[in-house]
Every structure is written in C-alpha cells, then in structure tokens.
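One protein chain is absent from this view; the other protein chains keep their places.
Labels run A and B following the written order; every chain starts at residue 1.
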Amino acid sequence: MSAYLGDVAALARKDLRLELRARDTLPAMLLFVLATLVVFHFALPADVGDDPAYGLLWVALVFTSLLGLARAWVPEREAGALDGLVLAPSDRSAIWLGKTIASLAFLAAAEVVALPAFVLFFAPLDANALAGVVLASVGICAVGSLVSAMAAASRGREVLLPLIFLPLAIPIVVGGVGSSISEEPAKFLAFLGLYDAVFAILSWAAFEYVVTE
Amino acid sequence: MSMRKPSLTLLASLATALAAVAVAMIFFVAPEDADQGLSQKIFYVHVPIALTAYACFGLAAWKAFRLLTTRGDRYDLESYTGVHQGTIFGALTLVTGSIWAKASWGVWWTWSSNQLVLFLVLFLFYCAYFMLRYSIEPGPRRERISAVYALFGVALVPVSFLAIRLASDFIHPTVFTRDGPQMTGEMFAAFCVSWAAITLLAYVMYRVELAGKRTDANLRELREVLAP
Partner (left out) sequence: MADTPLVVARGVERRYGARRVLRDLSFELGHGDALVVTGPNGSGKTTLLRLLVGLAVPSRGTLEVGVDRARLGFVGHEPLVYRELTALENLDLFGRLYRVPERRERIGMLLERFGLWDARGERVSAFSRGMTQRLALCRALLHEPELLVLDEPHSALDAQGAELLDEELDQLAGRSTLVVATHEPARLDALSTARLALGAA
C-alpha cells in the first residue's frame, strides 16, 4: 500500500516538476479563465441579477479544466514515456491517480485566481459554493484524466476531448450551480460527493484497460 | 456453447404480429384519455421505446464488462451493436417525446420532462461513443476503450437522472405536468403488448445488425487471407 502511494506521489511530483519547468499549461489556464469571465460580463444583460452569473462561473471552470486536461498526457506522448510507465511493475491505476492529483493542483491554482475575480466582477461566494467548487474539481479531474487518456489514443484528440467530457460534466455543473444558488445546498453537495465517489472509483478501476491492450 | 437461437424470420414475424395487435389495442381497446385525447396514445409507443433504449444501453454495458473481464472475441461487436440500437431508440424517444409535447402542450421541447432531458444527455454521450470509436485504429485498444466508455454510460444514467431531478429545483419548471399512468386494466394491457412488440423488434434489429457486422468482419478477414 505504501509502495502504491509512493508511486502515486512520485508520478504526481513528476507532473508538477514538468509544469514548473515548461510553464505553458497553467498560465494559459489562468489567462483563459479570466478572459472567459470578462466575456461573460458582456454576454449577460444588465438586469439579470446574480443567479445567471453563478451558472457562467461553472461554464468557465469546466472549459478551463478542458484546456488543462487536453495537455495532461502530452509529456507522456512526446517520447513514449507512457509505454515506459505501463511496462513498469507498478499498478497502472497509480498512473491515473498521480495524473489526477497533479491536474487537481493545476485546477486549484486556476481557481485561486478565478474565484476572487468572480467575486470582484459578479457576485459573492459563500462556504457552500466553495465546497461545491472543491468537490466538483475532484470529479472533473478524476473523470478528466481518464477521458483525456482515451482521447489521446485517438486520431482526432483535441476535438474529441470536449465531446466525450462534456456529457459527463453535466452532473458536475448541476451540483456546482445548485450549491451556489439553491436554498438547500447540502443536497447538491451530497450529490457532488456521490458523483465523485462513483466516477472516481470507476476511473480508477478502468484506467488499466484504457492504456493496455 | 451457445443455444440454438430461434430463427430470425420467426421472431420478425412474431414482432410484426405483436405490433399489429398492439396498434389494434391502442386504438380500439384502450380508452381515450379525458384530458389529452388522442395525443395521449403516443404514450404507448414513447415509453416502451424509452425502456428499450435503456435495455440496449444496459446490454451494451454488460457485453462491455464481459469483454474486459474475459477477453472473448465476440463481445466487441455485440457491445457496439447494443450502443447503436440504443442510440437509434434514444433518438426515437426524443422524437416521439417531442411529438407528444407538441400535441399535448403546444411546444416542441420542454425542459420540465426529466425523462426527455435525460435522453438528451444520453444521446449526446452515446453519439460521442461513435466519434471516439471511429477515431481509433481497429484493434484491441479500440475495443477496450469503447467498452470502458459503454460502462461509463451506464453509470451516467442514474447519476444524470438524479442531477436532472435536482436541477429542476432551480430551472424553474413550467406549468406543464404529465399525469403518471394511472392505468386502467385495458390501458395496461395495451401498454404491455406494445412494450413486448417494441422489445422484440429491437431484438430482431439487434440480431440483424450484429449478423451484418459479423459477416463484414469475416469478409474482410477472408480477403486478407486470400490476398497475394
């Protein structure tokens, strides 16, 4: 068990190190989320109140994560490193978990910028909304890592990722928006927890089959 | 170790016969609905089609599971055909649902029908299945990725349904409501016959498509073997 976690930690560290060096994905995500929020300001009519803004926050977060997820497996594809990882005696699911944790770190960094900007531009965020963001981020990265690996195995990869990710992201958006604007946020937070549990376990178990023959 | 399957012709004839009986029952046996009148009859077609779509997706997921756990050769095509049939019936669900909405309430679409919205999400998801599948080289990789995707679909069904239920909280529901089937005996009988007919029809279509795909695959293999 500790060997497994050691593998996961080594893999996640590797991704963080790579991003720190290349510095291409994270700045792009930060800039993208800010630009999207500004676009939304112009997209919203003047007198709609706060609720629609929360919806758009979630759209911004989902599409920003897509940006990050599209690049998630690029280092592994460059010189065939993914084959190297798959050949290693470590559990293949550790590859998924390491990647998910790293993606989560990047998404969190983007959110640290996006959320204050949102509060500044649009409307306040309470504890429930923040809890929603946390739970939703876990779900996005868990499913996203797996789905991104699927897309990476295909010919049309950049185009394909949003197509296979968005239907799976719909429940996340529901949970997130609900935790922000509903009068019973606990229901939605519980739902997000359920989504995370179901899809994280599924992704964890299925990853092996996506990267092997 | 497969049992001898009943002949396809026999099943097709049976399906046609059942369909004829169902039509008769729908129009002559089941009473007309007080509120919606004739348009309510679509219910006898719409709901079985929806149920059949679910069954197809469930079948596809089961075959996918078998593929991943046993490495049997046949499961890939069976799973794929299941998804294909499910998508066809899913599209039909959306169409019949839309017709029913227009006939009952005057709009071609409404977000207040949880079932309809769920099918829209599933339709998007399973359409992406085909895009994913056909952008990967044929081979074990494609089979496995398709199988994993089909399994995710089946997990998505209850989760999405829950999400849509919760979402109706703040996506303000319109005044349209659909009365649940408090069905009389005759209505229930008509419904069951219709359901049986449509399920059988789906099964026949599944077998036909599967046979076609298998023949295709065998033909390609033969060509390969015979090629110089």
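Brief remarks on what is shown
Simple rule for what comes next: a contact is a pair of C-beta atoms (placed from the backbone, for glycine too) under 8 Å apart; a residue touches a chain by one contact, two chains touch by 3 or more.
All of these numbers come straight from a predicted model, not from anything done at the bench.
Although one chain is not drawn, the whole complex shows that of A:Met1, A:Val48, A:Leu87 or A:Leu120 it is A:Leu87 that touches it.
Of the candidate positions A:Gly6, A:Pro27 or A:Pro116, contact with the hidden chain is made by A:Gly6.
Across the interface with the omitted chain, chain A contributes residues 3, 6-7, 10-11, 14, 17-18, 21-22, 75-76, 78-81, 83-90, 212-213.
Seen from chain B, the chain kept out of the figure touches residues 137-140, 220-221, 223-224.
Rule of thumb we're sticking to: only the chains that are shown with their structure count from here on.
Chain centres here are Cα means. That of chain A falls 31 Å from that of chain B.
Across the complex, chain B is touched by residues 51, 146, 150-151, 153-156, 160, 163-164, 166-168, 170-171, 174-175, 177-178, 181-182, 184, 187-188, 191, 194-195, 198-199, 202, 206, 209-210, 212-213 of chain A. Contacts from chain B toward chain A in the complex involve residues 68, 121-122, 124-125, 128, 131-132, 135-136, 139-141, 144-145, 147-149, 151-152, 155-156, 159-160, 162-164, 166-167, 169-170.
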